[in-house]
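Missing here is one protein chain; the remaining ones are kept as they sit in the complex.
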Amino acid sequence: MSSEEFCTYETAWCPGCGNFNILKCLKQSLEELGKDPHEVLLVAGIGQAAKTPQYLSANSFCGLHGRALPAAIAAKIANQKLTVVVNSGEGDSYGEGGNHFIHNIRRNVDITHFVHDNQIYGLTKGQASPTSNEGTVTDVQTEGSINTPFNPLLIAIAAGAGFVARAFSGNPEHLVSIMKQAILYKGYSLVDILQPCISFNKVNTFSYYKNRVYKLDDAYNSYDKITAMEKAMEFGDHIPLGVIYQEEKRSFHEKNKVLASGVPLVDQQQEGSLIEKYMQEFI
Amino acid sequence: MSSEEFCTYETAWCPGCGNFNILKCLKQSLEELGKDPHEVLLVAGIGQAAKTPQYLSANSFCGLHGRALPAAIAAKIANQKLTVVVNSGEGDSYGEGGNHFIHNIRRNVDITHFVHDNQIYGLTKGQASPTSNEGTVTDVQTEGSINTPFNPLLIAIAAGAGFVARAFSGNPEHLVSIMKQAILYKGYSLVDILQPCISFNKVNTFSYYKNRVYKLDDAYNSYDKITAMEKAMEFGDHIPLGVIYQEEKRSFHEKNKVLASGVPLVDQQQEGSLIEKYMQEFI
Amino acid sequence: MYNILIGGAAGQGVDTTCSILEKLLKQSGYHVFSVKDLMSRVRGGHNFTLIRFGSEAMASHSYILDGIVAFNQETVELHRHELKPDGFILCDSQLSVEGKDVIKIDMNAIAKKLGNPKVAGSILIGAILKIFGETLDHSRTVFAGAVKPEYLAINLQAVEIGYDSTAKQHAHNGGAYGAWMLLTGNQALALGAMAAGLKFYSAYPMSPSTSIMEYLAGKMTEAGIVVEQAEDEIAAINMAIGASFAGARAMTGTSGGGFCLMVEALGLSGMAEIPMVVADIQRPGPVTGLPTRTEQSDLNFAISAAHGEFPRMVIALKNHADAFYQTIRAFHMAEKYQIPVIILSDQYLADSSATVEPFDVRNSQVYRANDVLTDGEYLRYRLNGEAVSPRLLPGTSKGFVSADSDEHDERGRIIESAEMRVQMMDKRLSKLKKLEAELKEPEFIGDDSYDTLLIGWGSTYGPIKEAITILNHQTIHHFSALVFGDVYPLPVKRLNEKVVQAKQIINVEQNATGQIAKLIREQTGIMCTSSILKYDGRQISGEQIAAQVLKGGE
Partner (left out) sequence: MYNILIGGAAGQGVDTTCSILEKLLKQSGYHVFSVKDLMSRVRGGHNFTLIRFGSEAMASHSYILDGIVAFNQETVELHRHELKPDGFILCDSQLSVEGKDVIKIDMNAIAKKLGNPKVAGSILIGAILKIFGETLDHSRTVFAGAVKPEYLAINLQAVEIGYDSTAKQHAHNGGAYGAWMLLTGNQALALGAMAAGLKFYSAYPMSPSTSIMEYLAGKMTEAGIVVEQAEDEIAAINMAIGASFAGARAMTGTSGGGFCLMVEALGLSGMAEIPMVVADIQRPGPVTGLPTRTEQSDLNFAISAAHGEFPRMVIALKNHADAFYQTIRAFHMAEKYQIPVIILSDQYLADSSATVEPFDVRNSQVYRANDVLTDGEYLRYRLNGEAVSPRLLPGTSKGFVSADSDEHDERGRIIESAEMRVQMMDKRLSKLKKLEAELKEPEFIGDDSYDTLLIGWGSTYGPIKEAITILNHQTIHHFSALVFGDVYPLPVKRLNEKVVQAKQIINVEQNATGQIAKLIREQTGIMCTSSILKYDGRQISGEQIAAQVLKGGE
């Protein structure tokens, strides 16, 4: 099914890091969906996860810490032919970038957001992140984190997201299937991907996740919001994987009058006489 | 019951604005709770609602647009004897300040947050705010707002808030009762107050709200999260008023090792020889 | 030349009255210049507009009044001392204002009787037209463009009543400006952006920049521009950069406080070499300051904003025509050099209305990146010995386009190498040298016989120009001025030439610390001998500059 292969490059990650599998699955998903690497734009902020675009042959935009989403949605607005995929850490996405997270859900631009959630700030060497378990001890949270952990899935649903899922880097087959669904979803889609950080997170390790995750079964109704919110609150001894919530929503491009025609903004031509006309209005 | 009266001052609001009632109810609530004006700190960002602290005799801090919460919680951390109350607009609180909103809910510092929600940017003369109805037409949203409105109550619950309520400026008795509960709540409490902006919001007018609001009855179980989330989603022909959700949670001050003693940080004395001791560790 | 002040509380209709009156005066041939003085509130308080009109072009406002039109008592009390000896006061009969200069009309009562209290302003318009010897010839067309059809008749009736209820005091002087435009600085700026091919505008509301977004939003569907209100200014600028990266010409606008939040991303534009235009419409700081007033105090900040070192260009707008043409040029320079360009305007220019010749849009060519078509590897940051590497848009060919905020190699991948770092820094910073060759020297006002040189930048252009005229009429000394538009990099050629014969150099700035004077000294060693600084939020006028220069003791 793959039209063209994506190349990967040497990484700066620690051997054994969960990011490797995510990179591999991203490549596989894009290939299986038949994406042309030259029409794919990978966007990220700053962090270990945010290096992902550096390691795959596609267009890439590694911007500011926390600011991947505004750049990503605007690139999509400018050129809707691009398949825009954001890969970034949970610190980047929910911490520094929290305001863009909740408000871009409201915009519903058709991009895909893969959050590599290692429940820790990796690149800055191990401080608590928004999703760190309460009690997590670090060099900054010396007495253990005392904040209520951020629940990305529940908040995404509450903010109105139309596609909200969880996956695990240690379950690549399932991850690929979720990634593909997310990329195909027309609108903003979020996949929170559990990703062990072997260097700094000694709590939420590979086996921590492995022992807790389970896949949602067919009986689960991902279209019901209340069910989904209840399920999204489950994060402890049992951690559900899969599409937690989905809903068809009109996307930004469908609602925006300038974009609704389907012609990419970059290709739209302005009528030459418009300025003359507008000047007339001031006379 | 009132120990000392709060004075109010001449305002710069439009005659007929919902803010007047909120100010009056704030004064009444503080007085009925027997607060000493000199131990009350009113904090705000920038906006029409954010002028509230200017109009009441108490300590006041009118900081930056969107940044009321970080200043407010830090002042409370510094001196827990202060009763800290934030009054600000929904643009300030959920738009520019959205990141502080979700993350301060996680911190659960014992402050009270009254959001004057007029579903519009008042001070800047009428652009869509995060809570504007879809379709709201303004000078900027000339084709109508296309974003999914921000649901503050639902998001607050999803982020882990322990006290989440809605009130209406046109129902002062109820507003006072909610305000008092919110101020008494030990932890972060949010009250989203529907407040007609007569100058710029021609959709969500006084009668728009008046015709839709109803008070939650005694049968309503505000302690159940799922019930609360379902109720929080109700915002249309019927708009519930009252405490949507409540839960006892340990506050920041109770959890933080430095503050747990109850001695205000400003009053804590450092041991004189500590620096000498720390220097020894480098020798 | 005439100059009137129309004042009242916010919400009383001063704004609408003025904008209609201005247009009527312009239609009848006058050159019109009007400026608003607003308080930061929606209702109440005291606001006023100064409308100046004459048969010759004028560059700014004046505080010397031929007439006061008062919607409320306060207007009279606050401004009566500014009235010329033969000036008039026009107001409602209910106001307790006395004097033989006072013309009273029972406007509120009449308006009520007509069936709509809001037409009181139109009665005033009629009276003013009469006083200045105007006809009612343009009323129908101008009102038709300003009010809803159902309100047209009643307004025209009100104008006529006002016209008939007072007497002519001044002659119609005429003028040849009927076919020129009357528009605000922000409207001119927005038009310039459209002429430059703007496709994407993202901003967060902030006075006095919001009217740019509003103007563009009014045209967006027809003009094919996505106008997106961001959740905050950080989002606004990062959106603009993302859109520009993908090929849509993009801009954001704000005022100083919002600009603060944008500076990190300004560096991103510089580092990743993505063209971007930011308009900072200044107002008095620090922080919230005086939100509806004017100041020029972001200059030093704009030229050094953001950590680290990268090329940028800063253009200050001098007047309304500049707002159009320099905005086009901002896009041109941003695209040509793949840099951020900051436009500095201010509330005075943004909100004031001026009469301007229709713009020549044939001059609106903006540089377009060569599309590099490649089947091989595309190097986004090719070190070809040139400052600017050929630009490719993502998705348009078989090359991969990368942008990175980390230091990177030619492909845009993160590096740690000291050598590559230096090469990339040198490449980026060499753009500043290139820019220097394209700078516009400051405008020289006056003739070559000066001994005193005034120096200004941006919107003090108009007042300084008037001041030079006044000064050269009033004294035996000779005055000239240099007013900068391009401020960073600072063009120094003409400055170095012109200071030679100046015995005095006076910087005139709408700020408290003399920001251009500092920059000039840093760049050239030239020191201004004295300063005229105004930082109370009200724009200095030509006569105020002249008075201060003279008082400053020649």
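Here the chain labels run A, B and C in written order, and each chain numbers its own residues starting at 1.
Rule of thumb we're sticking to: a contact is a pair of C-beta atoms (placed from the backbone, for glycine too) under 8 Å apart; a residue touches a chain by one contact, two chains touch by 3 or more.
Because the structure is a prediction, the values reported are computed rather than measured.
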Chains in view that touch the one left out, judged over the entire complex: A, B, C
Touch criterion as defined above, residue of C:Glu309, C:Asp360, C:Glu377 or C:Glu497 at the omitted chain: C:Glu309
Option touching the unshown chain, where C:Asp15, C:Asp106 or C:Glu407 are the choices: C:Glu407
Footprint left on chain A by the chain that the document does not show: 12-15, 46, 48, 64-66, 95-96, 98, 121-125, 127-128, 130, 139-143, 199-200
On chain C, residues whose C-beta touches the chain left out of the figure: 39-40, 45, 234, 255-257, 259-261, 263-264, 267-268, 270-272, 280, 282, 284-291, 293, 295, 297-298, 300-301, 303-310, 404-407, 414, 416, 418-419, 421-422, 425-426, 429, 511-513, 518-519, 521-522, 525, 527, 535-538
Where the missing chain touches chain B, by residue: 9, 12, 37-39, 41, 43, 46, 51, 53-54, 57-64, 67, 69-79, 81-82, 99-100, 102-103, 256-259, 265-266, 268-270, 274-276, 278-279, 282-283
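Everything below uses one rule, namely that only the chains that are shown with their structure count from here on.
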Approximate Å spacing (C-alpha centroids) for the pair chain B, chain C: 37
Distance from chain B to chain A - Cα centre to Cα centre, in angstrom: 30
Multi-chain contact residues (two or more partners), chain C: 220-221, 231-232
For chain B, residues contacting two or more additional chains: 95-96, 98, 130, 143
